[in-house]
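Just one protein chain is left out here, and the rest sit where they should.
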Amino acid sequence: MMTGRWLFLTVLCWLLTGMSTSAWAATNHSALLAAFCATDGNKATALEQFVEAGVSDETQDQAWARLIVDAIRNSALVCNSSGLVTIQGTPPLDAATLKTAANSNPGDSPYVPSIVMMRKLMVASAEIDLFSGQRDTRADAARQVDKSFALLDPAIITKAIKRERDPDIASVLTLAMAKRGLGSNNRADRLAAIKAVAEVPSETARTALANFVAQDSVRSDPEVLAAVQSAIAKIDTSLSFGRAFSILFSGLSYAGVLLLTALGLSIVFGLMGVINLAHGEFIMIGAYSTYLVERFMQAHMPGLFDAYIFVAIPVAFVISAVCGMLLEFFVIRFLYRRPLETLLATWAVSIALIKLVQVLFGSQNVEFVTPGFLNGGMQVSPGFFVTYNRVFAIVLALLIFLATFAVVRLTKLGLLMRATTQLRDMARCLGVAAERVDRLAFGLGAGLAGLAGVVLTQIASVNPSMGTGFVVDSFMVVVLGGAGSLLGTVVSSLALGEINQFIEPFYGAVAAKVAVLLLIVLIIQKRPQGLFALKTRV
Amino acid sequence: MTTLPETAARRNWTLSAFLSKWMEIGIVPVLILVAAYLPFAYFAIPEASALHMSLFGINLIGQIMCFALLALALDLVWGYAGILSLGHGIFFGIGGYLMAIYLLNSAYAETNVLPDFIQYMGTGGFPTVWKIFSRLDVTVLITIVFTALVAGVFGFVTFRSRINGVYLSIITQALTYALMLLLFINDVGLGGNNGMTGFTNIAGLRIAGVSTQIGLAVCSCVVLVVAYVGVRYLAHSSLGRALIAVRDDEARMRFLGYRTHTLKLIAWCLSAVIAALAGMLYVPQVGIVNPTIVSPQLSVEIAVWVAIGGRGTLIGAIAGAILVNGLKFWLSSQLPEVWPFILAGVTLVIVVAFGNGVWGTLKAAGEEANR
Amino acid sequence: MKRRTFLSAVGSGLVTAAGTALPKPALAAGSTEPIKLGLLFSQSGTMANNESLLKDTALMTIDQVNAKGGVLGRQVQGVVVDPASDWPMYAQLSKQLIQRDKCAALFGCWTSVSRKSVLPVVEANDSLLFYPLHFEGEEQSKNVVYLNSPPSSSVLPAIDYLMGDQGGNAKRFYMIGSDYVWPRTINKMLKGYFKTKNIPDSALRERYVPFGQSNFQTIVREIKDFAAQPGGQAIVVMTVVGDSIPAMFKEAVNQGIRATDIPILGLDVVDSDLEGLDTKPLVGHLSCWCYFQNVDTPQNTQFKSDWKNYVTAHGLKHRPDMVIDPMVSTNLGINLWAQAVTKAKSTGTDAVRKALAGQSMVDPAGYTVKMDPSSQYLWRGDMIGSINAKQGFDILWKSKDIVKPVPYSPFIGKA
Partner (left out) sequence: MTASASNTAIYVSGLNVRFAGFAAITNLSMELRYGEIRAIIGPNGAGKTTLMDVITGKTRPASGEVFLDRVTNLATLDETSIARLGIGRKFQKPSVFEALLVRENLELAIRNGHGYADMLRSRLKTEYDQRIDEVLETIGLSSEGRRLAGTLSHGQKQWLEIGMLLVADPHVILLDEPVAGMTDHETARTVELIARLKSPARAVVVIEHDMDFVGEIADLVSVLHEGQLLGEGSMEKVRSDPRVIQVYLGR
């Protein structure tokens, strides 16, 4: 019985639309445009007309409607005072004929869609897409329509379902239609709708149901009420899981950043005992090297542009490593006996570097075009959305750490490094070329900082003074982890990252940071040598 | 300081020798002269003459004196006790903020307008605690006590657990950073990023008044002199020598039966109080206090002034602060682009080439001449 | 006169530097030496890229004034200093400009904090500061000329729009700002305003991040949460500034927020903030100013080409094709000052202040702005811009006429 009625309705709609469209081909486009531009006219209804054209069987109508709707979306459609309607561009087109417009008067500015209009436009173009030849286009359109089911035009969707060959797309559309049942007064429709909406739990689904349950008619109907409430409960549980995961995740990504920025320092400070206040500036140098690479590739090999981030990795490493070695050669090596002096010297270097970069690049943020594959993110589970740039940061941090660990623990350089840096004189006696090892070690530290810079270009703002923010954190991580213990660095950055992100939602970013700093200071009071330090003689 | 009168007989007088011996006392009358000159230079000397000083210049000198005071404080702990604190901005800040609270109180008493940050915080009035700071003398007293207390607690815990050298520097820096972040939060109730401003009067005098401004500058000089004399006395007492000993070999001092952390604590608290006083003098002269005065940057810079002047020589610290800040004010208006490079360059040369700074080197040369 | 100053100063200690410093330019009127204007804009530090724009606009405008023969037959000369984005330095240098360089008036400051540190100086020396930014209002000094709108005349119309049908009937508001006076005051005002619209507190949320915050993971997640609560369409009123703006936008885009789901009204967003951002996913987010560079008026075309020529001619780092509201405000300020001086036939503060009242001119946005005689705020138009795919703003809505500036918003409960 139910289905019977649906059938009847759909047939009716189809007939209507069918007639109108056939009537359509005859009437010319400019009338529509006029209707749209009419100051008193209702733009929404005008838009519906465009859509009708778009979904008609006349391909040139379709194409035209598609073009117009896009033009409106990109606020390129100009209603000239002369009555002429043009599409901005070079040359401007006459919207009706799509021929080059005679003259579009500059005084007239294009129509800028309001937010409400944008929503309508979004659905409209999706609806048009539902009739396109490409399966993928239709699939996307279907998803879009489903997302904003409240706004869709049932007649058109039914038509789409009828002619849809692909079962998946069809089912998506049917689901969307079902969701509209929330609006109906029929209990069965409502129950079906609730089921449909709750099928894929998400914030939007929750909103829909929550708004739905707010209606009196719903409250008065115990059965529906029960259904919707259990649905909401179900959604809430999965959402809260998602929320927990997201906190863990952001903790992880924060830890990744900490690890990256601290790694270089755990060598320079941890192993060599140099208080390098210019550490942050090496990070900055790394970031700016990335910037140069980006600019270069944009100019010379736009095809491979997205790969710039990977190209930047070796480049940034080398550049900052070289800077590091220069610093070591000209300043640090005279100060190994006087750690506190290295503090002052490196501070001086840092302000000079900052100013230098300011002079070269200006003090504003340099903006990066994010590689396509780092844009956006994905819904892992309801309420748990990971963004690709963070995943990238975490993964890279991990890889870089493993590499460093390998270098320090497994290679000869690593051995020499530990030897010289820990027992300077002894190593000298043993004829280790201490100077060279020191230089390499410092270079390695600086290079790692540079790598941190590369990653940060994707998740933090890049400007000459960006480094200063990271120095304190990095030192804290290293000190907490225990000087000279790479594992300690990892553990402490993990701990700090998670703690920080756990506090932040409740008390805000600053409070979290402060709390963590104080916590560290307290721990240091108890364990001056950090968490991972052996008890040794003297 | 280590050469004594009887050897002075067989000095061969070189400039460095003269300076290193006599300027340490000589600076006192010099500073007093400056203090006396300021009002004279403004009121009595006609504007045309080169000797005339604009209020602007005088105000500048006042501020520089505060920085010198700050450097003196740091030199006491770094140069003598060997504690390189990167957290003296904290004490400077405490002094500054408490002073600001007093100034706001008195401004409110006069104008009856609440500062905007109080208004938009919606508390509808000053926190009750602030009432204590309604009198200058009381404020000064409380500030001294409070600072000593804060420094004492931190120092006690830290020196007890034998955190020193690099670690202590890093921790103090972290704390400075933390405090700055805290002050940036408006909910803390100290004006957040804007900090506090809009002071109208201090101890009944209009704060923008010429004579008030000059008075503050003079006051800064005087406090500097007093602090210098006091610290120098301490440094030359055998307590000062004990501090030097702790600096050079703390363990050894323990084996001699010294409670080294107590020694350090004394120097630490005294230094903190001096820093706080500097803050109290600084704020009414710039007319605003905001979190940047506890930025890690400033705290490191203090160490740089001391290093440039030569640590462990008190006068060197003062000279360094005056030199650097004088240059800074002058250059950053003339050629702002170049200033950081100059500062960096000078610091590097001093640190790498002349470990013990301008004054230290001069002194060394002086003693060379006497040997 | 020196001597008198001396005695009175000693006597009362209540003589301001004005006694010695300020009369100079007033007396010097009619002489041929140039009239000095202090330009108090940072060229280094965090504010540099914004404020140096204004510095150069000011210099350009001064050139234009001089090209027209200067004022009172004297050339105008801009005295440039660099406060290096360090708030106390603003106070310091403003003193220097007034007392040492004897500037007739100051143009400068971007952030409220810098203005507030200069305020006591200009008041003590009875000079004039022309302030080109929109700000939190709640202030009115006879020594400051406010060239941009206070929130009640610029922000509220935008809010009204969003609460209307065209704006999508916003019912719930997530207010995220940088933690300082401007956002705090704006949001306090908004809360007061929402009360009058019977919007319950449950439909409001207020969050603050420190300056230069670049990690908005948590915030954006919370926004999505907030939007998912029942009670109607949610929007974000964003008062974060500087570095935080692109960071916030990026995170929002990455986490899949679109204007069609949750519109963001960025009160401090100007074209320069969109530089280098891929604005396609940002299309439809909003901002409101007294001027957007896409406005189509001959004056604007003129101003934009002037700027382009100036930038290229002097080989400046700025983008030649980008003009933002504060630049226009600066330009207006200097022109109005010039008009006032000409009318007053003097550069003395009092005279200029009197002459300034009621001065008016046509601004690039096409409105005839005029100086409010009582409040010394400038009457200006109001516009809502919608971010387009071309890293700029399309004008979504314009006020019919200039709007009365209301320094003290009725919606902020006075303490």
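As written, the chain order gives the labels A, B and C, with residue 1 at the start of each chain.
One rule holds in what follows: a contact is a pair of C-beta atoms (placed from the backbone, for glycine too) under 8 Å apart; a residue touches a chain by one contact, two chains touch by 3 or more.
Nothing here was measured: the structure is a model prediction, and the numbers come from that model.
J.: Could you tell which one of B:49, B:238 or B:334 touches the chain left off the display?
T.: Residue touching the chain left out of view: B:238.
J.: Which one touches the absent chain: B:188, B:222 or B:266?
T.: Hidden-chain contact among the options goes to B:266.
J.: Can you tell me which of B:130, B:156 or B:258 touches the chain that was removed from the display?
T.: For the chain that is not drawn, the touching residue is B:258.
J.: In the whole complex, what residues of subunit B lie against the chain that is missing from view?
T.: Those residues of subunit B that touch the unshown chain are 2, 4, 7, 233-234, 236-239, 241-242, 244-245, 248-249, 251-260, 262-263, 266.
Just so we're on the same page, only the chains that are shown with their structure count from here on.
J.: May I ask you to sort the chain touch graph into line, ring, star, complete or other?
T.: Topology of the interface graph: complete, with all chain pairs in contact.
J.: Averaged over CA atoms, how far is the centre of subunit B from the centre of subunit C? Could you give it in whole Å?
T.: Taking the average C-alpha coordinate of subunit B and of subunit C, the gap between them is 36 Å.
J.: Quick one: subunit A and subunit C, Cα centre-to-centre, how many Å?
T.: Comparing mean C-alpha positions, subunit C is 31 Å from subunit A.
J.: Give the residues of subunit A touching no fewer than two other chains, as numbers and ranges.
T.: 508, 510
J.: Going by the contact rule already set, what residues in subunit C reach two or more other chains?
T.: Each of 44, 179, 208, 210 in subunit C touches at least two other chains.
J.: In their complex, what parts of subunit C are in touch with subunit B?
T.: 2, 5-6, 9-10, 13-17, 19-21, 43-44, 81-82, 84, 86-89, 91-93, 95-96, 99-100, 112-113, 116-117, 119-121, 123-124, 136, 138-139, 179-181, 184-185, 188, 208, 210-211, 412-415
J.: Hey, which residues of subunit B end up touching subunit A in the complex?
T.: Residues in contact with subunit A: 84, 157-158, 161-163, 165-167, 169-171, 173-175, 177-178, 181-182, 184-185, 296-297, 300, 303-304, 307, 337, 340-341, 343-345, 347-348, 351-352, 355.
J.: What part of subunit C is in contact with subunit A in the complex they form?
T.: Going through subunit C, the ones touching subunit A are 44-46, 48-49, 162, 165-168, 179, 207-210, 212-215, 217-218, 221-222, 224-225, 227-232, 243, 246-247, 250-251, 253-256, 259-261, 263, 275-278, 283-284, 294, 296, 317, 386, 388-389, 394-396.
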